[in-house]
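Heads up: the structure comes next, in structure tokens.
A single protein chain has been omitted; all remaining protein chains appear in their positions.
Right after this comes subunit A.
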């Protein structure tokens, strides 16, 4: 079973993503900010990250930059944000995101990208 780390400071968002992903057959772990996500990602290998941008302590950009600088397996990352500006999108890609989605995320859209990214990983 593929393991996905959901990183968001809003409990309802984490629960929403968890419900969608578990119903689709993925194992889900959660982190409330970039610091907790770093700790979890360094302890356990994940197949994919779903990361919010605006979080206290360490935001989504910071988390991706940090994790991408580590010598560990690098799973794909979907960055999720309320911000639709192209600057934010470019920053996300520079930080190491593979896909940038605008909130609120629709289940079908999220799952389509996850399946695409995980399939790419297998090739």
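As a convention for this text, a contact is a pair of C-beta atoms (placed from the backbone, for glycine too) under 8 Å apart; a residue touches a chain by one contact, two chains touch by 3 or more; residues count from 1.
Please note the rule applied: contacts and distances are computed from a predicted model.
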Out of "FAD:protein FMN transferase", "Binding-protein-dependent transport systems inner membrane component", "PBS lyase HEAT domain protein repeat-containing protein" or "ABC transporter permease", which one is the UniProt protein name for the chain not included here?
"PBS lyase HEAT domain protein repeat-containing protein"
Touching the hidden chain in the complete assembly: which of A:26, A:46, A:61 or A:113 does that?
A:61
Chain not shown: contacting residue from A:12, A:43 or A:69
A:12
Absent chain, residues of subunit A that touch it
10-13, 15-16, 19, 53-57, 59, 61-62, 82-83, 87, 103-107
